[in-house]
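For this view, one protein chain was removed and the others were kept in their places.
Up next is subunit A:
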Amino acid sequence: MSALRDIVSQGAQMSLVLGLAPLLTGFVRKVKARLLRRRGPPLLQPYRDLIRLMRKDVVLADNASWLFRVIPYLMFAGTWVAASLVPTFGNGLLFSWTADLIAIIALLGSARFFQALAGMDVGTAFGGIGSSREVMIASLAEPAMLITVFSVAMIAGSTQLAYVAEFMGSDAVGLRVSLGMAFVALTIVALAENARIPVDNPATHLELTMVHEAMVLEYSGRHLALVDLSSQLKLLLYVSLIACVFLPWGTATADASVAKLVSGALLYFGKLTVLGFLLAVFETSIAKMRVFRIPEFLGAALMLALLATLLRFVSGSL
């Protein structure tokens, strides 16, 4: 009986992230548009776009190799698995023993590796420039992300995400500087990884600034739908990662009743709404950075993460 329940809740989690990801993107777009005093597309527009793209034929470049056709599926699979490992409404899910933070970073890293390969595969100039920029950002964001993970893991005593979330929800945490710094560092990394505004703006097609868009420019039809869906999943993943590590209240524990799971899910919607709203406010209040300033921005994240680790050492050794 409990095995059945585990499978059902894990399945619910997997379909929840898949179903919610376009909605979150649509919500952020809508809030941004409202803040700019535009009406904006309806909330469900990302779903409509995905369905429309699914129906269309794929147009391939003459010199696209088999890699180009396989990569959307690989990216989507990697990102979906990673997103369904992050606890959303409940902690003790079936796969939570694999929900290691380092494994999640590795999954996202391989998805990004394939994306960069696809950008270079067709051989257009845009794909190359997008890939090279993406890899530059990744080479700075990943160390920052890993060190943030280390500082959080040193506080919680584990890189197991379910365990971290449970620890952060308990009273043992107290007031910690390291956590605040890790939070800011993780936010900066999330902005960079999801191609949000100070780093990249996927809404434009401006060759001076394109990063993500330049890589996926050659994709069409269902391939493009998968690429879009995986970038939406990635945004949802980072938002729920921040929610589960830094705002863990209300997440249902391993042996919770169904009512607890439902209330956990409702609270999770609330957290997504709040964080998505904050993201939209942040994005409308800041200007896009020059590409050559991005290393400094991400360097600040790396610095904060390192500092968080160092401060953790001080308070740990006293």
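Keep this in mind: a residue touches a chain if its C-beta (ideal position, glycine included) is under 8 Å from a C-beta of that chain, and two chains touch if they have at least 3 such contacts; residues count from 1.
Here is the rule we go by: contacts and distances are computed from a predicted model.
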Name the absent chain as its UniProt record does, using one of the following: "nitrile hydratase", "Cytochrome c oxidase subunit 2", "Hydrogenase-4 component E" or "succinate dehydrogenase". "Hydrogenase-4 component E"
Touching the hidden chain in the complete assembly: which of A:176, A:222, A:260 or A:288 does that? A:176
Where subunit A meets the left-out chain, the residues are 174-177, 180-181, 295-296, 299-300, 302-304, 306-307, 310-311, 313-315, 317-318
